[in-house]
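Removed from the display is one protein chain of the complex; every other protein chain stays in position.
Coming up: chain A.
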């Protein structure tokens, strides 16, 4: 399918987005988080962060985590995914993390901690960094049967344009991930996503080796972006006259 550009949810929403660049709101979040004493704690496979209204507002505006509804007024609670937590801690250098009652200072310890919980964490984190560092909003894509969905600005203002699937290959260009292995994987992804006006974006993390440390992950891997598009010849664009020669077709 051909996407004709972002689908804004309201009449002036594009202007609102233009007047509020995401990078600036994220900068405000960085300042606020850095000044906060609150530390993220592991809960299950995610992380819990206790917040106050100012921080709550900024986390919501930058679409990090899910706010847990509670009856408390003075404090709020956010559940952050591993990628979100690590990104705020490592890339944006503003989130404190506490594991086993010890406030971790060494980002490499935290990196090893994350890796011990999930073998694929480096791949997903690499993809997450790739998208967030371009100031796209990244949310989980479970509803659409993909890894992530990305938004050009806040989800309240705009529909997501891409449904992201993360795959990987080694430095010899050999596919190592398990995604899009068989044809039904492609048919399924495209069908599911086109039905909700999203293009399928395949992010291929290239050159990854299992023994990479954190700097190597970011410096020695490349993220390849390819769209998976279905072409339906009978729905060719207007400039493609399908009547053909007279007498040739029925």
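Descriptive notes on the structure:
Basically, a residue touches a chain if its C-beta (ideal position, glycine included) is under 8 Å from a C-beta of that chain, and two chains touch if they have at least 3 such contacts; residues count from 1.
What we mean here is this: contacts and distances are computed from a predicted model.
Chain not shown in the complex: UniProt lists it as "tRNA-splicing endonuclease subunit", one of "Myotubularin-related protein 9", "DELLA protein", "tRNA-splicing endonuclease subunit" or "Radial spoke head protein 9 homolog".
Residue A:236 is the one among A:68, A:120, A:156 or A:236 that touches the chain missing from this view. In the full complex, the hidden chain is touched by chain A at residues 18, 21-23, 131, 134-136, 150, 152-153, 162, 169, 173-175, 180-183, 185-187, 190, 201-202, 204, 206, 224-236, 239-250.
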